[in-house]
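Structure below; questions to follow.
Shown here: the complex without one of its protein chains, the others still in place.
Presenting chain A:
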Amino acid sequence: MRYKSQSVAYWYFAVAMALFGLQLVFGLLSAAKYLGPDPLLYILPFDVTKMIHTNLLIVWVLTGFMGATYWMVPDESRTELYSVKLAIWQLVLWTAMGLATIFGYFFRYGTGNKLLEQPLPSKIIIVVVMLMFLYNIFMTIKRSGRFTTTEGVLIGGLGLAAVLYLPALLHYENYVISIFYRWWTIHLWVEGVWEMIQGGFLAYLLIRLSGADREVMEKWLYVIVGLVFIAGIIGTAHHYYWVGVPHYWLPIGGVFSALEPVALVGMAVYAYSAIRRSGLQHPNVLALHWTVGSAVFTLFGAGLLGLAHTFPSVNKWTHGTMITAMHGHAAFYGAYAMIVLAMITYALPSLTSGRREQGSPVGYWAFWMQLGGMFGMTLSFGTAGIAQVYLERILGLGYLDTQLKIQIHFVMLIATATVFTIGVGLFIFDFFRYPPRFAVSAEPELKPRGVADA
């Protein structure tokens, strides 16, 4: 850590960790309800546990994004943050809003609009927090005068994410039109501007971890961003097929959304070649695992499993089944959970005292158990989904009867989710094991690859 103000990231990461743990509690509760019967039917029904599960996901990932940005911008712009105090107040307001919103959900105080359930007061606070955040970053960069492409892509993604949240504040009498604009937020986030954010972190980490040449990395970063938007913007159509839009969205959406994985292949090749090409290696090999892991798992979860059901002729059968949940989990985890965990793992040795730079055995167990667990969850959702499509949609068995016949996959889901949760538990344990440290320290040196670590 070269700048003292970077240490504010620690608190963001700590909040993100706590909320990540809580997210899984509600995921496991929701999965248990698939098996049923539900003793909590009138206390904590499925709609509430599921809503809390997905909202906590969004809140902790955004907390991680903000923390990681506060860590990265001083490094890139070579300056202290504009205001640590503002960053702290921003976190306090954000966390209080998050917890109050979740608390309200227990009483069903929400909009009933999928993934955008936040009631109006929460939405307004979200916008205020975003503005505080962007102002702080903007002033930091303005003061230093140094603005790199890597951070430009990151900030561009964050700024556009804030802008794209605005359609969520509007209300339409026509349900079809409200769905239409809901996707401007959700889809253009995860398959547009959030991929810019991921790309920015990825470039930063690869440059730091492999010593790859910045000019080359930033040139290709632009290509990736271009590919993301060329396919991703019109790719929104893969959510429009069956909601009441004109027919031309089907063929056009099929073609453009099928091109979305091109950018993700680009990202994986980008990570792989950065490491191959450069002869250098950073001692934090665990962070490298998370970084490359994120690029590869995104290609699998978002690219491959997204492509699997993005053509209208396939989506017609799989739309709104366990297949969707399969893809949602693998994609979100690979792209956004893992990139945040990569940034945390990279920053942690200098944010805490007593930690070895190269990562601990617990850290590796956390990595592999999460990966294995999430892969198993993907298979469980996937097999449940295939069975569901055949039984319910092709053979015409009733929904409820179908769900009864695929229970074994839900047992598998809970078993693999348990492995995953232990992996996350280990990560959280490893995070809090060492006390935070708020002093500037020397950066570790890159060494030629193959030379044993000290």
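As a convention for this text, a residue touches a chain if its C-beta (ideal position, glycine included) is under 8 Å from a C-beta of that chain, and two chains touch if they have at least 3 such contacts; residues count from 1.
Everything that follows uses one rule, which is that contacts and distances are computed from a predicted model.
**Student:** Missing chain's UniProt protein name, "L-lactate dehydrogenase complex protein LldF", "Nitric-oxide reductase subunit C", "Putative spermidine/putrescine transport system ATP-binding protein" or "Alpha-D-ribose 1-methylphosphonate 5-phosphate C-P lyase"?
**Tutor:** "Nitric-oxide reductase subunit C"
**Student:** Looking beyond the chains shown, say which of A:230, A:285 or A:428 touches the absent one.
**Tutor:** Result: among the candidates, A:230 touches the missing chain.
**Student:** Which candidate, A:85, A:108, A:142 or A:433, sits in contact with the chain we can't see?
**Tutor:** Going through A:85, A:108, A:142 or A:433 one by one, A:108 is the residue touching the chain not shown.
**Student:** Touching the hidden chain in the complete assembly: which of A:139, A:258 or A:397 does that?
**Tutor:** A:397
**Student:** Per the definition of touch given earlier, which of A:246, A:361 or A:435 contacts the omitted chain?
**Tutor:** Answer from the full complex: A:246 touches the omitted chain.
**Student:** Contact with the hidden chain only, please: which chain A residues?
**Tutor:** The missing chain touches chain A at positions 30, 33-38, 41-42, 45-48, 50-51, 108, 110-114, 117, 149, 173-177, 179-180, 215, 218-220, 222-223, 225-227, 229-234, 236, 239, 241-250, 252, 256, 316-317, 319-322, 324-325, 392-393, 395-401, 403-404, 407.
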